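Have a look at this one.
Removed from the display is one protein chain of the complex; every other protein chain stays in position.
Here the chain labels run A, B and C in written order, and each chain numbers its own residues starting at 1.
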Amino acid sequence: MADEKPKEKPREMRAEVTVPYEMAVGSNWHRFFEGLKEEKILGTKCRKCNRIFVPPRSFCPRCFDDNEEWVEVGQEGRIETWCYSNLMFPGQTLKPPFVPVQVVLDGTDMGFQHRIAGFDLSDFEKVRALVKFGGRVRAVWNKEKKGTIFDIDYFELVT
Amino acid sequence: MRKMAIAQFAQSAGVESKENLMDFTYRISKEVLDKAGLKRSEVGCVVIASSDIFHSGLSCANAIDWDGAGAFMVEGTRAEDSMFAFIYACMRIMSGHFDTVLVTSIVKGSENPENDTLTGFFADPFYMRPLGINETTAAAMQMREYMQRCNITEEQCAKVVVKNLGNALFNPYAHVRKRVTVDDVLNSDVVSDPLKALECAPKSEGVASILLAAEDKAKKLTDKPVWVKGFGTSMDHFNLGDRDLLNGQLKIAAGRAYKMAGIRNPKKEIDVAEICEPYAFQELLWCEKLGLCGDGEGGKLIDSGVTQMHGASPVNPSGGVLAMNPYVSRGLYRLIESAMQISGSAGGHQVDKKVKTALAHGTHGFAGQCHSLVILEG
Amino acid sequence: MGKAVAIIGTGQTKHGRRNDVSYPELVREAVKAALEDAGLTPKDIEGVVSGTMPSMMEGISDTHLYFADAICEVGKPVLKVETCGSTGQSIAHCGFYWVASGAADIVLVVGSEKMFEGDGQATMSTVADPWFLKPFSAGAPGVFTMQAMEWMHRFNIPEDKAREAAALISLTNHDNALNNPFAHIKITMTIEDAKNAFIITYPVRLLDVCPTSDGACAVIFASEEKAKKICKKPAWIKGVGFRGEEYFLGESNKSIWPSATEAAKHAYEQAGIKNPLKELDVAEVYNPFTYQEMIFYECFGFCPRGEGPDYVLKGTFTMKGELPCDPSGGVLCTNPIGASGLIRLAEAALQVTGKAGARQIDGAKLALSHAMGGIDQFNGVTIVGADL
Partner (left out) sequence: MTKEYETIINTITLPYRWALGPAWTRFFDGLKEEKIYGTRCRKCKKIFVPARSFCPDCFEDLDEWSDVSQEGTLRSWTLVKKSHYGQVRRPPYALGLIHLDGTDCDFIHFIGGIDLSDLKKVREKIKAGTRVKAVWNKEKNANIHDISYFKPLK
């Protein structure tokens, strides 16, 4: 607790709060992350609307039916949208500058969130010249696999 | 008032689930819709109950809860407590804007730190929090006051645990299912004197889902509609020290629900009550305030045996919150049990008597700061 | 359909950094103002709805317990409703349905946030799941920027044009905020300032994004019978709508944003609005990001898809334009999140009752208010009118 302002003026009380959670990955996402360890990107398919979900869904949120079919999807895809993160926010995992991207992997029907890297990101103008809508990207695997989303290190530009 | 009924419901069993929050939610809301033969897109609106009381480690829980609750592009919203969610769903039907509302409540206790850690976040940061007030310490002080002012004994409080955990043996949806004796309860570890470990509710996980429908629709969705006759909520002061812990707001909340349901003599007219008793003695105190016995007579009530599963006025045939405590969802669990009792589908924990009218109660906050209840009828 | 419902009083705090008061004191300020505006006392209130964004913002959970005394809840029926950024609209809808259901005649709705007490962006990173989205979190701007980029690309909007329009929106809102006694950010700026401000997530710059604010808003809803008795000039609720999309943002097309489109459509149907640009007199669009505001214009039918920037540059949405948007200065200048959506409604109500002071749009009779929340996921709309 610290005084921010002189006496008689309303003060603030400072604290840091930590709360730990241990959350179930679930069988569905467990299978996805196991796939990443083997350098495979797995999705699930809705038998009603035929859309393929990556990350896999155990159910289709629209048709509200179980997704039972698993498919391996492409490791390349096109850039649906992207941005250039230039400012560090508390709670952020990656340090700016970095390039979050939505990739539509070949054979899937929706954007998959990851990042583009593999070249100098420090100059925005240079990044903009290289990263294009609809541009092709390819997954680059991390040598060390931990069964997390960073088993795909990043997506590189396919030139 | 527009008539409405619980048409279908589903609940998860108390065992810890290895599925993630999203998939866990989907299974239960899907079950309800399948029972009703209703497509997700045919639902009028969705009300989610999930909590920001740091339950789940995710802020704005409706973001991740939305898909599993079947709410994609359906009119929807989220309430902070499942009783609130249900009452709000009733209002939406009463307004005439919707004919069906799917209410789904979500909490995965196994993923969270202890209840005391989480309920400690109710407290203001300056005064009650640095003194360690949480639901358990607040309840402990309430219990001592209750024992002193109303001559309630520790044995009487322990009997509630024996009864409720005994009932839970017959309830496949309960979390804690074991036979205990009064001595077991009295000899269990002291948590916050006079509260002992077996007198405090566990930390459970539970997804529960109810399909509420207006009269015409309900009759199409089920053979056994359970009608909503009334509801009420009320709120007490925030500071524990500003309140009379034995005469809180439950009487007022109940008065509202009884008036709406046309109940004059709750003791006679309520056939079964499902009461939210995270701490054993609270069942006795809440029974008094609900008019199920006279003021100060909670001890006599448990001694008399009428609240036993096969007694004249069964209370918590499900085993109550002492046997199953998915914090945010526990209100819906009380409602579902009440609906099961009314429709005669409670199986091993079905009470002996014919149940026409049932009461479902929920509470949250320190020592019952906020109370809600709903009256259901066959 | 249910009973008619009106707004009979609104109250706001002065928004900004309000470390001069505690959180309960702040919300009480808004409640007092609303009671005074409606000429009511706490006793007249029959039910209370409250909501904030997430508990982690201020580190206090279930704030309806904490605020019990400050928002007149004691001894009254209460409900707590929350839907992230769209909370302000969701609690308003709760007040509306409560009164429409006939369960109460006068309901007080209170939204609040004290963002300076926590860390806004750190809190928002806790909305994202730890498996897929949180690892790539770039604060709220990251998500909204990707949406804006997708929109520009899909509709072939040249970046320079979008940037010019975004800068004009920034200027319009900041100018408007100068007329609003409750607004947080009150600065005089130029188009050039906006265009050259520090890049946060390209192309979004500092003056394209909202601030974090402390503030609260209270709105009192009443049944037709009570409203006519108590209030000389109530604002009538003409339509409400709320929709949400999937959690994973890649699964829906955010450049045409289905939830925003459908929420507005639902509300328009009830209000009988067919041509919003012509029929609405003013709109309070939830606009934490300038680029996103243009997507909203398109979703709400204020202009054809992809033509948002053209309409902005024509001046359609300025104070003197065909459909003035955010005469209050909007979320861009004031953003206590849990209150922001309700402030939009309070402002819309002030407009149609002719009580908006220096920011009044002459003769406004029909107004739209809106809020957005989640990871680009939720949208809520409420239409208010001067006539029943």
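FYI, a contact is a pair of C-beta atoms (placed from the backbone, for glycine too) under 8 Å apart; a residue touches a chain by one contact, two chains touch by 3 or more.
Note that the structure is predicted; figures quoted are calculated from it, not measured.
Of the chains displayed, those contacted by the omitted chain across the entire assembly are A, B, C. When the missing chain is restored to the complex, the residue among B:T117, B:T153 or B:S345 that touches it is B:T117.
One of B:I6, B:L33, B:A85 or B:I133 touches the chain omitted from the figure, and that residue is B:I133. Within the full complex, the residue among C:E58, C:E113 or C:E284 touching the omitted chain is C:E58. When you scan B:V191, B:L301, B:A358 or B:I375 for touch with the missing chain, the hit is B:V191. Residue C:C72 is the one among C:I8, C:A33 or C:C72 that touches the chain missing from this view. Seen across the whole complex, the unshown chain contacts chain C at 18-23, 25, 28, 42, 56, 58-59, 69-70, 72, 74, 114, 116-119, 122-123, 126, 130-131. Considering the complete assembly, chain B touches the hidden chain via residues 18, 54, 57, 111, 113-114, 116-117, 120, 125-133, 137, 140-142, 144-145, 148, 189-195, 197, 237-242, 245. Annotation for chain A: contacts to the undisplayed chain at residues 1, 3-4, 7-25, 30, 33, 90, 147.
Note that in this section only the chains that are shown with their structure count from here on.
Centre to centre, using the average C-alpha position, chain A and chain C are separated by 29 Å. Put simply, the C-alpha centre of chain B and that of chain C have 34 angstrom between them. Computed centre separation for the pair chain A/chain B is 38 angstrom, with centres defined by C-alpha atoms. The residues of chain C that reach two or more other chains are 59, 123-124, 126, 130, 246-247, listed in rising order. Looking at chain A, residues 15, 23, 25, 29, 61-62 sit in touch with two or more other chains. Across the interface of their complex, chain C is touched by residues 1, 22, 51-54, 57-60, 62-64, 66-67, 71-81, 84, 87-88, 90-97, 118, 121-125, 232-239, 242, 249, 252-253, 256, 364-366, 369-370 of chain B.
On the side of chain C, the complex with chain A involves touching residues 19-21, 59, 117, 119, 121-126, 130-139, 141-142, 145-147, 149-150, 153, 199-202, 204, 246-251. Residues of chain C that touch chain B in their complex: 1-3, 24, 48, 53-57, 59-62, 64-69, 73-84, 90, 93-94, 97-98, 100-103, 123-124, 126-130, 241-247, 258-259, 262, 266, 373-375, 377-378.
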